[in-house]
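A single protein chain has been omitted from the complex, and every remaining protein chain is retained in its original position.
Per-chain numbering from 1; labels A, B and C assigned in written order.
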Amino acid sequence: MDHSSAPFTPVVPDARRLGRPLGGWRLRFYTVIFEADTPAGRAFDLALIALILGSVVVVMLDSVPALRARFGPLFDTLEWGFTLLFTLEYVARLSCVQRPLRYARSFFGVIDLLAILPTYLSFLVPGLHALMDVRVLRLLRLFRILKLGAYVAEYGALGRALMASRRKILVFLSFVVMVVVVMGTLMYVVEGPANGFANIPVSVYWAITTMTTVGFGDITPKTELGRLIASVMMLLGWGTLAVPTGIVSAEFTARRIHGRPSTRTCPSCLSEGHDPEARFCSDCGAPLPPRRYGG
Amino acid sequence: MDHSSAPFTPVVPDARRLGRPLGGWRLRFYTVIFEADTPAGRAFDLALIALILGSVVVVMLDSVPALRARFGPLFDTLEWGFTLLFTLEYVARLSCVQRPLRYARSFFGVIDLLAILPTYLSFLVPGLHALMDVRVLRLLRLFRILKLGAYVAEYGALGRALMASRRKILVFLSFVVMVVVVMGTLMYVVEGPANGFANIPVSVYWAITTMTTVGFGDITPKTELGRLIASVMMLLGWGTLAVPTGIVSAEFTARRIHGRPSTRTCPSCLSEGHDPEARFCSDCGAPLPPRRYGG
Amino acid sequence: MDHSSAPFTPVVPDARRLGRPLGGWRLRFYTVIFEADTPAGRAFDLALIALILGSVVVVMLDSVPALRARFGPLFDTLEWGFTLLFTLEYVARLSCVQRPLRYARSFFGVIDLLAILPTYLSFLVPGLHALMDVRVLRLLRLFRILKLGAYVAEYGALGRALMASRRKILVFLSFVVMVVVVMGTLMYVVEGPANGFANIPVSVYWAITTMTTVGFGDITPKTELGRLIASVMMLLGWGTLAVPTGIVSAEFTARRIHGRPSTRTCPSCLSEGHDPEARFCSDCGAPLPPRRYGG
Partner (left out) sequence: MDHSSAPFTPVVPDARRLGRPLGGWRLRFYTVIFEADTPAGRAFDLALIALILGSVVVVMLDSVPALRARFGPLFDTLEWGFTLLFTLEYVARLSCVQRPLRYARSFFGVIDLLAILPTYLSFLVPGLHALMDVRVLRLLRLFRILKLGAYVAEYGALGRALMASRRKILVFLSFVVMVVVVMGTLMYVVEGPANGFANIPVSVYWAITTMTTVGFGDITPKTELGRLIASVMMLLGWGTLAVPTGIVSAEFTARRIHGRPSTRTCPSCLSEGHDPEARFCSDCGAPLPPRRYGG
């Protein structure tokens, strides 16, 4: 998986990167499978979504013992049917792109493979077929398929904002991890195995539970000192929660304020950044072309 | 329910959409029931609020076995009294608008119907009468009734900001749902039914509990690997929590900052809300007086 | 308690509102008790803080059975000593202001009274003396006493920002209360008393627990449908959490961006809003006077 196929960029898979098909049946396959602009391509994509959702539902229901007891054979048949269809699709995708290895190593290529592997691996490790649910990630294609151009743009905007903040968030996370290790160790010393803090890894798990305000309550401090430390941790975690939120808010706000109206340009003086409601250029007074909604 | 009556727009029900009454008793009824500007209309609305609150309190108290045992018949009488009054009101509303079907399909019309249905349905399904509590939603009228003009504006502002962010929030939610399905499945495989992760739907429920930092603690990981995955999920959920907050914050902040100078009025066309940087009116093209800072 | 003494304004109690003292011993008392600028006034205030903290600590320790058994008589003596001192102080405050009733009805007057009442009331209702802890609120004076001018300003800024957002927050809270009543009722119908949802008030309490992401776990859904509804509620509550945060963030951000540097004025062109680090006016190039820190 190369760098440019990180989780947030692949929403619009760059067809060119996978190579142009040579023509003939490969071109037809390519058009149906990878493009969503033709009726056939659209039908293929919708059928794929239905298959993915159906397949995930079957895996879910199959895990309920009562349903498994009654519909076990049916579920097995459906699961193998879905897996065979997805395998065929995977082979078809590999065969019609010019650079199959590039597809196989792309974000969606890996997801497509992960979606079929568990069923085959379940021959070796029985419980593993539940992992087939990873195929729900294939629905990321949904955004492309339904031509939700605006949604793709939003996705891209979210991704860019998160990427821009990733260093701040990493620094913050590394800080939190250090605090959590120190605090977990402290609680292990103070409370000890008798109160459920069986060892340091468990105490660190508890510290994460507490700092993130999840608070399962399966392990709780019992001593006065432990509760005092826990109280400080909770207030600390509460305040700390403000930091990632602040980072992302600042990034989003700056983009929202600076970025949004930059596409609206005055045809007379070429000034940019006009209000979406504006009818006249606020810099030279020339009339602005009508804006398009949903852009 | 047509599109324009989505949850956030109906706070100021557009009387015109329901049709003008024909006159006579229907006009008088309409004035009393739908308008809040006359003394009679205001008295009607206040009585309605009292009835709604009283009715909700009765349903709540009725559900407490100790009180039910003592005041059961009284509660039943009150409930039927309230329901009859609301039914009469519903019929009156239907009869005095020009387009009864339009009212019946509007947001408030559906709420009004839902507020009386459960009592009648409780003949068929006994436990259902508790659902009468949906009539608390009728208090949404409160904002109109008490002439809380400013509050209505705030509601509208909140609604518009959320509507503007709805695509980003939907994209975010769809991403969270995928993560939660994959993580829940993973935990089902790792922990298994022996540790409370009975099946995949239950594991997904647990994953939602964890990612949203609710953390009931009725199901908790017991294995080392499970706790490691849970720790990653909690830190992930913590960071992810920043995203919707950031989206809404950015929207609110942009509106608060850009919306602030709404006191900046064009002396030519009297339009408001010009950008602080604007030199010409964006509505009529007339030059704007220079803005004052710090306003 | 009149309107102008709401929780966020009284940090700087407006001495003039309590009336000027007449002179003689009342003036001396007033200077010592209400002013913090003289050495005597400062010593009085510091002694008061020590008494308040000591008194709260005694009440807290007194509630621990092991300590109560050993130091009971000592705690009782101390508690009565503190209460008598606070009573004397309250009488002195009443006697040296020109308008005693106005003081008695002010925010701090009510707090001062509440701080001594519980001890006396504990003659009638034994357990009540623990409520003496309300006297910790008297520490709000701390900000005035320690001349923490900057802190008072921060407090005021926080208060103003919250006051400015109070309508939005009220609208939001009323919306949350309605959702919580409807959801709680729904869960009562779905889960019922057998699964811990004993009655509607308890179910509403559970709904609040869930929507606010607290999640005690004393009551949890057991049925599939209940868990599905709970999942939706958690995701809803998670998204909803973004709304108050967004409101307050927007208010703070707008104030931080527009408000902060507005006090820095260019002496040459009188333009405002210069950067705290700026040495020359960014509008006319004239040198700016050096800024004062901590302002």
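We adopt the following convention: a residue touches a chain if its C-beta (ideal position, glycine included) is under 8 Å from a C-beta of that chain, and two chains touch if they have at least 3 such contacts.
Keep in mind that what you see is a predicted model, and the values were worked out from it rather than measured.
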Missing-chain contact among C:Thr83, C:Ser106, C:Thr185 or C:Thr209 belongs to C:Thr209
In the full complex, chain A touches the hidden chain through residues 167-168, 170-172, 174, 178, 181-182, 184-186, 188-189, 192-193, 198-201, 204, 210, 213-217, 220, 224, 227-228, 230-231, 234-235, 237-239, 241-243, 245-247, 249-251, 253-254, 257-259, 262, 271-273
Residues on chain C facing the left-out chain by the touch rule are 56, 59-60, 63-65, 127-128, 130-131, 133-134, 136-137, 139-140, 142-143, 150-151, 154-155, 157-158, 161-162, 169, 173, 176, 201-202, 204-205, 208-209, 212-218, 241, 244-245, 247-249, 251-253, 255-257, 260, 274-275, 277-288
Interface residues of chain B toward the undisplayed chain are 213-217, 245, 249, 253
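Everything that follows uses one rule, which is that only the chains that are shown with their structure count from here on.
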Chain A to chain C, mean C-alpha position gap in Å, rounds to 41
Within chain B, the set of residues that touch 2 or more other chains is 201, 204, 213-217, 241, 245, 247, 249, 251, 253, 257
